[in-house]
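Input: one structure, supplied below.
With one protein chain removed, the remaining protein chains of the complex are shown where they sit.
Order as written gives the chain letters A and B; numbering starts at 1 within each chain.
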Amino acid sequence: MAEYRLKGETGEWEVVIGLEVHAQVTSQAKLFSGAATAFGADPNAQVSLVDAAMPGMLPVINGECVRQAVRTGLALNAAINKVSVFSRKNYFYADLPQGYQISQYDQPIVGEGEIEIDLPDGSTKTVGIERLHLEQDAGKSMHDQHPKKSFIDLNRSGVALMEIVSKPDMRSPDEAAAYVSALRSIVRYIGSCDGNMAEGSMRADVNVSVRKPGEPYGTRAELKNINSVRFVRQAVEIEALRQIEILENGGTVDQETRLFDPTKGETRSMRNKEEAHDYRYFPDPDLLPLEFDDAFVEACRDSLPELPAEKKKRFMESYGLSGYDASVLVADWEIAAYYEEVAKHGDPKQAANWVTVELFGRLNKADKTIADSPVSAESLGELLALMADATISGKIAKDVFDEMFETGRGAKAIVEEKGLKQITDTGAIEAIVDQVIADNPGQVEQYQGGKTGLIGWFVGQVMKASQGKANPQTVNELLKQKLDG
Amino acid sequence: MTDLLDLTLTDARDKLVAREISSVELTDAYIKAVEAARPLNCYITETAERAREMAEASDRRLKDGKAGALEGLPLGIKDLFCTEDVLTTAGSHILDGFKPPYESTVTRNLWDAGAVMLGKLNLDEFAMGSANLTSHYGPVKNPWKRQGDDKDLVPGGSSGGSAAAVAARACLAATGTDTGGSIRQPAAFTGIVGLKPSYGRCSRWGIVAFASSLDQAGPMTRTVRDAALMLGAMAGFDPKDSTSVDRPVPNYEAALDGGVKGLKVGVPKEYRVDGMPEAIQQLWDQGVAWLKDQGAEIVDVSLPHTKYALPAYYIVAPAEASSNLARYDGVRYGLRVDGDSLIEMYENSRGEGFGEEVKRRVLIGTYVLSAGYYDAYYLKAQKVRTRIAEDFAKAYQQCDVLLTPATPSAAFGIDEEPSDPVQMYLNDVFTVPANLAGLPGISVPAGTDDQGLPLGLQILGRAFDEETVLRAAYALEQAAGFTGRPQFQAG
Partner (left out) sequence: MALDKQTVAKVAHLARIKVPEARLESLAGELDGIVNWVEQLGEVDVDGVAPMTSAVETGLRWREDVVDDGGYAEKVTANAPDAQMNFYTTPKVVE
């Protein structure tokens, strides 16, 4: 992809981006307790004595969270550490009942890896993964319930998060956005996180710095808790421009945490409310090192479905799709599964086109997702099959699809009921062709006089007379035969 | 009445099972004793009513032949164990009014075995201390006094209330916890038996945490046999504690018999410390002779890193404590001292809620973990800890148990506490190494000093070899025939 450069007064600037994505592990219970993780419960209803940090309470790790972290690590092509250590990150905050967060520090469960991201122009790029570790989520403070008090709900306290840290490999807002999309796609494929950014199951801290191309990394600012792919793209661009302006005016960028405000389109320093942190990490003495064997890792590997990158490759190879079409289709496993079902019934390329153009267009317009599409994959396959065996033409098919989308009815039923079957009987078509020729002697004369381009007009007349049902190929052949003959 | 209070735990058990006495009778005697012992300040909370109810239920089970191992036996509980709906303070102002909605695993095990709760025993604040002088609820007095001297002495700590109560007959036996000697040292100061089991033997779930990698609950009793009986009920695997070890609980009482013939007893030369009173050295030599006379083989061993145990302990324990005590923030339970901002509220609550020694340790712990110091202090201390554990492992290639003094001195006066914290910490010099290495240890009363104060000897063993430790301790106890009684006795 073309290099992304921001133009300043002193020349071109390059943006350097690294991300820390927090993904909530899909599990019934919390990382170290048996309380539920479901979204939207009553205040403190999903809080155990452990989560409330009652005196003498102790953590016991949820094996499923370990399994999901390892599966995610494998899906990121990363090194799995068979021994890792939970440490305490010590700081005081209203929503942190223990006074420390149990996290992993110098010995995370997953080490370095890499993933491939798809860029809007159809090209791809490899982004390095630094590490993935497990940690506890904090609770939630609410500030609008009382004039002088904050209210604390610990339902989220102790929910398992995977923090996935990238290397600073991204160089444009599109790349940062594509990276988040790719991660989201992977965790949703393997079911380790639901990827729901709106509910906060996935959120990103984005580190942004700028430099003149070829120079060392600049000082970075960290943009906290960004909760959509679109905002990642916007935040990077806005922050990069802010830093360039500072640098070009002779200033320096502070290494600090900033908040992205999408409504105002700006980033703001969080410095004034933030104390100098000294987290005093040390291994949690309530927990022993986390250990597992190769057999466990292999069982995790065996449980992985085909991943987006593999699927994309297969779609290109076995269906002959373009890289772009394939990447669009595999981004979401539900779409990929839908597509594969449709492709069984007709031409795979045509199927890709119908899914990405016809179906997506209608879904977008109706503000629906693939999951609540009124047309099932089988149904769309049936429509494609009708085109493949020339029962209906492509043009008719689009009308039928509209009807299907509207009513949820099957393609065959609609074609039958409305009598939309293509006329393939040569005799019947010939009769219409003869009639059209007989009715338009002037055009016939012009055609035979050399204006062969009129053939299209003749086809149109025949199709019109047949109400679109005549097989266009047959019409074409017969017309040529008769006019040229 | 006095007769009832003089029964040991195992004697009382036998009499209850034989229906010679009832639990209500025994419990009533102890409820009166608890009241009579109030001048010692060993109880923070008395639970006479609950004790009565539990005793009645025990008598019913005894009658039905459904008696548990501790059926009907009235115990005191160190106020570090969370007890459901009963005030639990850890000796701290910061836990004001805290009534846990849960029961610690160890106390749950005791009640399941039929034991009766007399109340919650005083202790050093958050178990940080060796003299029971740091409790928000005031000092505990040792029931012992020097001959011809009326001065009040400390009972040791942190399980000072437990030790004083057991010694003064204000409970039949008590629970203690031992992070650096908090069971064994007060046991030695009060002439009773105190057993710290192997780390992982008793569940830590529901015990207010001081230093998680060192804390371990254990029994404080009048005899070694009592300790064996009570440990059997306290111990056991607990899936709620990740550091609890899943192995069966042997019959410890049965392990007492068999004697020490052929047992290899190590005597570590590094425990001969400067300035140790002559009486303690003599008692130690005497202990060696007693075991030798019974057929034990005495082996000189070396634990070269012994002198570094205390400084390593005073890094590791405060570091863990600084983090464990972060949860006392005035939000979910206990004391809140308001402030204009969240930070002010924290600082006010913790500033007022913690006593001086706790603050000192939290600050030291915070300091040694802070940026730039972690490697030099905490990491170094954990490496030294490995060295100390290696010393023990080597020694146990030559011997089965170790025999050492329990403390470097007898009990001292409440007004004689050293003002220098480091001097105060030296009290734990013989007990701390076992905590660092996770090993079992027991303090057995074995004699008195020239002022008539009790002194203890300590037996240390291999991890999860409490049976051999108890067997050696029993032999020591039999030989010593310690029959001393404190000046103050309830009832």
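Here is the rule we use: a contact is a pair of C-beta atoms (placed from the backbone, for glycine too) under 8 Å apart; a residue touches a chain by one contact, two chains touch by 3 or more.
If you're wondering where the values come from, they're calculated on a predicted model, not measured in any experiment.
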Since one chain is left out of the picture, which of the remaining chains does it touch in the full complex? A, B
Determine which one of B:126, B:205 or B:377 touches the chain that has been left out. B:377
Of the candidates B:81, B:126 or B:199, the residue in contact with the absent chain is B:199
Out of A:15, A:29, A:335 or A:380, which residue would touch the omitted chain in the full complex? A:29
Candidate in contact with the missing chain, chosen from B:59, B:79, B:178 or B:329: B:329
I'm checking contacts with the chain that's been left out. Which of A:23, A:49 or A:463 qualifies? A:49
In the whole complex, what residues of subunit B lie against the chain that is missing from view? 97-101, 199-200, 213-214, 239, 242-243, 245-246, 305, 307-308, 311-312, 314-315, 322, 326, 329-336, 338-348, 350-352, 354, 359-360, 362-364, 366-368, 370, 377, 379-387, 389, 420-422, 436-438, 463
Residue-wise, where is subunit A in contact with the chain that is not depicted? 27-29, 33-36, 42-52, 54, 60-66, 85, 92, 94, 141-143, 145-154, 273, 278, 280, 283, 285, 287-291
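Assume only the chains that are shown with their structure count from here on.
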Distance-wise, how many Å sit between the C-alpha centres of subunit A and subunit B, to the nearest whole number? 58
If we count contacts the way the header does, which residues on subunit B are in touch with subunit A in the complex? 81-82, 88, 90, 95, 98, 100-102, 104, 204-209, 211-213, 239-243, 319-320, 322-323, 325-327, 329, 331-333, 342-343, 346, 366, 369-371, 374, 378
What residues on subunit A touch subunit B, complex-wise? 49, 52-61, 88, 90, 92, 94, 97-100, 150, 152, 278, 280-282, 284-288
